[in-house]
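See below for the structure under consideration.
Taken from a larger complex, these chains appear in their original positions, while the remainder are omitted.
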Amino acid sequence: MENSDFKISKVGSPRFQSPISERIFESDESKIVFNNDPVKIIEEYKSKGSILAMDKAGPRAKIFHNPANSIAAILTAGGLCPGINDVIKGVVNTLCQSYGVKKVYGLKYGYRGLVPDYGLLPVVLDPDVVDEIHTQGGTILGSSRGPQDINTMVDSLIAMNINILFCIGGDGTLKCAHKLAQEILHRKLPISVIGIPKTIDNDISMVDKTFGFETAIYKTDTVISAAHNEAKGAFNGVGLIHVMGRDSGFIAVAAALANTNVNYCFIPEINFALDGKNGFLEHLLQRLDRKQHAVIIVSEGAGQNFFAGAEQRKDVSGNTLHNNIGLYLKDRIVSYAKSKNFELSIKYFDPTYLIRGVEAEGTDAVFCVLLAENAVHAAMAGFTDMLVGLKHFEFTHVPIDLATRERKKVDTTGQVWKSLVAMTNQPNFV
Amino acid sequence: MENSDFKISKVGSPRFQSPISERIFESDESKIVFNNDPVKIIEEYKSKGSILAMDKAGPRAKIFHNPANSIAAILTAGGLCPGINDVIKGVVNTLCQSYGVKKVYGLKYGYRGLVPDYGLLPVVLDPDVVDEIHTQGGTILGSSRGPQDINTMVDSLIAMNINILFCIGGDGTLKCAHKLAQEILHRKLPISVIGIPKTIDNDISMVDKTFGFETAIYKTDTVISAAHNEAKGAFNGVGLIHVMGRDSGFIAVAAALANTNVNYCFIPEINFALDGKNGFLEHLLQRLDRKQHAVIIVSEGAGQNFFAGAEQRKDVSGNTLHNNIGLYLKDRIVSYAKSKNFELSIKYFDPTYLIRGVEAEGTDAVFCVLLAENAVHAAMAGFTDMLVGLKHFEFTHVPIDLATRERKKVDTTGQVWKSLVAMTNQPNFV
Amino acid sequence: MENSDFKISKVGSPRFQSPISERIFESDESKIVFNNDPVKIIEEYKSKGSILAMDKAGPRAKIFHNPANSIAAILTAGGLCPGINDVIKGVVNTLCQSYGVKKVYGLKYGYRGLVPDYGLLPVVLDPDVVDEIHTQGGTILGSSRGPQDINTMVDSLIAMNINILFCIGGDGTLKCAHKLAQEILHRKLPISVIGIPKTIDNDISMVDKTFGFETAIYKTDTVISAAHNEAKGAFNGVGLIHVMGRDSGFIAVAAALANTNVNYCFIPEINFALDGKNGFLEHLLQRLDRKQHAVIIVSEGAGQNFFAGAEQRKDVSGNTLHNNIGLYLKDRIVSYAKSKNFELSIKYFDPTYLIRGVEAEGTDAVFCVLLAENAVHAAMAGFTDMLVGLKHFEFTHVPIDLATRERKKVDTTGQVWKSLVAMTNQPNFV
């Protein structure tokens, strides 16, 4: 890829370097620019002599793993998300039908499936077994949270003769996959570890979207309509919706723009004041006086500053367990109204499990299939310690380490957030 | 309806007795037997010389209220329920199109709309205004809870020249409608008060079903599937679903039979033990050991014996506010498992507002239309202090007083409950 | 059930008379009056000394078939209908779990499964196999149309040691089941044949509703909305919807009342004129002139008089294959408008397969479960040549012969049709 007068500064992933067979599919091995702006690209080129780019995903001319001798395994970890079973089906079908891999294991309950002490036998997956699973939500493999001992797991991979491992999961799962891959590279073992990012919060860096998010937004529609109906059905009615979004407000923002009956939207990226003349509570009462109803949507990670001093807990995956901002807001609204002798009626919604436990549909299901195929192409080509993502509508390879350094956030100076503010007319509560 | 040697002991409603116009539709004025069993009917006939029966609803040959001079009003009170707007549309269309009534008011926020102090102006309803409202959940009129002063409201009806009042609501609303009707009869005013029973809990006596219940059960389907997926997605996963059902378990039972992935169902009609060898907690852990997942559905009114001694609160409608059995169960399960060092993962669902704030669909919407028409037929014919119901697949008139004396309950010796027990295989936890 | 001075004139089904075991469940063996009207009941009683009644379904105190020796079989025939798999699941679970029957066969492709020449092996059904089938539309057993040789099939039942046969199907299927049962009675074989009526058209006599109909009506909602949107989206737009209803218009009527955007509804029970001053075509153009849009729903069996003289075809089940009234209406509307130089835009919808190929949901699924249980109770008690139905909200036994003598029709003098006419304001086109 070198060139006489410039080079591409690739965001590159490790790859095993002795492909053993000839091409199966054609492949262009092309790259995708990381930056979209031509001015910046040329500036970068002229100042550094290079352009930042990512590997484009897809089938490679030469593959590293011999399908005839390969044993692949799939595991799912972390919380549910629409589309997991579509991804599993896609991985199995591509392995078996496109490459002719003979054996694919489904490991049970995430990384536990690689720890003999749990006594969890893997299930054997093939196209018949997975034929109808795309119509079910959840994961047929079961999931679990929390890391397991890296060396134990590598030993299990060796013991089971697994040379390709697909880890479907979020931040914690992917970090663990990275450690696994590093230990495998350290031991000089020819085992590919490929991550398939699963986060309903849509907060993985370096990728434009993750599977399940789209379906989840479709499913919030009836929730917002119900909240709106409850709000309008009572005198000074308030519908308060608490949605997922531990570090990033993507679900709250997209849900609010998808059903523009939302009047207030709070996300982790922006602090807001409840009290005072410019605080939310006073603004809400003024709105109710004027309109007699209001709908509020709040991300689980919003307003955590209100709990300063309270104990910080973490789940076994290492994610911060937030104090419940939804219930806190509800209490504060009720007591503020009471203090002002202001009648209102508040209804609380938490659709968390209802939007993540469903099957993926439509274009989200298409995305799952393509993501799965590209994960298999990367694995067969001998890549490792990487995940497949989408950038500028193209599937790409991203080193796991790079993608998990920080969470993707809603750009509060960008168009989507501005659009939300324009639609809701909500002020900055400072 | 008298006969030489037997008479029908009618469940009769008051009716104003000077019809002023000739027939609009044909009508058979027939009756519906209250009892279905021929043996009991003949026994009743022979011992009492009478057979208990209800008025069949429908258009009457002679009407009492002159459409040209009539002003009708509609109010909606209590919690939301699918189909309220369909009923409003049906009442308005039948009044205006079938009878030619010139003016129909929509009173705002339930009985408050009849209390001048609230300053709530009625909206004028006609077929154009209501043309598309059947596609929205909630109530376009707004609702409120709690009674208002009877005399004040009767005075308002007089002041507004309203001679027909439709009260759409549950137990509290109907009891208040009864008092209104009684005061009106006492004052000898020619004002018909007709109740249209709205209870998503399906717990009105003397009627086989109420509108909205059917749609609500359809909407629980995805909730149970999501709970099932969450339960199977985690090791020893438990999906716990808390549904409406203050005094009666109809929603829980029907939802469980509609999606037979439910393993335990708890309703207000049957007490159950948590502790002890035959208690639910031990049974649950044994099931998890065997199957690794479980789905539980619990009515809000179930297990209230666990709160004996705790403060009993009531809402402004006079309904008992239950201590939350769903959250209580969740806590007890978690702590019991902890005490046994038993790993489990529990996900909690409360779809209450998601199944009551939606629009009615399908045959439930058909039911709303027919119910509304029959309410109008009864009103125009001069009936009062009654509600329209469904008995043995026929629409009937029921005196409000009779229908609200006690709540309908799940028959725990009947087929539906037996069927649930057969499907879930759940024991009596005693 | 005899009584000193009156007897019940039962609508009775054959029953094998030597129950071999003691009660499993309690049972009341009670009856359901066929007529609801107390006046008619007493008249009947006094004139005939009897009251027409039906057996109430449910578990019997004594059963005829010994579960330990029983082999049951299930077949599904005729067109798809929502809920078939729910019924199959309910039958299997009740046989295996409530009665302890050891072997249940699923026969493939309807009656063909009993004809050795087709070479179709039965599948073995048990609670594990059927655990998730209620989430799929269609039938896991496959279906076929048309009768097979009765003697061959009885011979197969004997050869396979089947002593209980459930036939899930419509008019043709049930008539064939009746012939089977008659031949079995003739041969004095202790084999119960139980029908479970499946007709999405809801047109089986003696029963208030059939499974699948309710779900089908729910699914028409989006179709009518889409037709309404297409009609309003174009200048003089017409949405024309062709729905099932070979002999009876129940689907068309219920769909129209469930989404009151329908302006015209045509059913097999009422002839209508297209031409002339009072014909439909002129009325439609006048409406378009006034409102610029219209939605029409038509049953497949409506307006067959327009095809007088055309060839009458029948399908292999013996059902008349109608000339397509939907396409005929479309052509006639287009050519009439053209002849009047009247611009219009017509969109045609035929949701037949979209509303029958889905899974049953909600209260319809509950109905399937209860129907299946009662079918098993009837079979185990030794009844034969009967089907289970619903009458006055109670499950009943109905002799097959009685239920299939004629199709149930929309009562065009009854309330539902009057309600439709009131909502659509459509005249009689004569």
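All chains are identified by letter, namely A, B and C, in their written order; residue positions are counted from 1 within each chain.
Everything below uses one rule, namely that a contact is a pair of C-beta atoms (placed from the backbone, for glycine too) under 8 Å apart; a residue touches a chain by one contact, two chains touch by 3 or more.
All figures in this text were calculated on a predicted structure; none of them were measured in a lab.
Novice: Because only 3 copies sit in place here, please give the count for the whole complex.
Specialist: My count of identical chains over the entire file-defined complex is 4.
Rule of thumb we're sticking to: only the chains that are shown with their structure count from here on.
Novice: In terms of Cα-based centroids, which chain occupies the most central position?
Specialist: Per-chain C-alpha centroids compared to the overall one single out B.
Novice: Among the chains, which has its CA centre at the largest distance from subunit C's?
Specialist: Farthest from subunit C by mean C-alpha position: A.
Novice: Quick check on subunit B against subunit C: do more than half of the interface residue numbers occur in both copies, making it same, or fewer, making it different?
Specialist: same
Novice: Provide the C-alpha centroid distance between subunit A and subunit C, rounded to the nearest whole angstrom.
Specialist: 46
Novice: Scan subunit C for residues touching two or more other chains and write them down.
Specialist: In subunit C, residues 135 touch at least two other chains, as defined above.
Novice: Note which residues of subunit B are touching subunit A in the complex, please.
Specialist: Within the complex, subunit B contacts subunit A at residues 80, 109, 112, 136-139, 142-144, 222-223, 225-230, 232-235, 239, 292, 347-351, 353-354, 356-358.
Novice: Which bits of subunit C are touching subunit B when the two form their complex?
Specialist: It comes out as residues 1, 3, 6, 8, 25, 30-33, 36-39, 41-42, 45, 51, 53, 58-59, 89, 93-94, 97-98, 134-135, 208, 213-215, 217-221, 225, 254, 257-260, 361-363, 365-366, 369-370, 373-374, 392-395, 415-416, 418-419, 422-423, 425.
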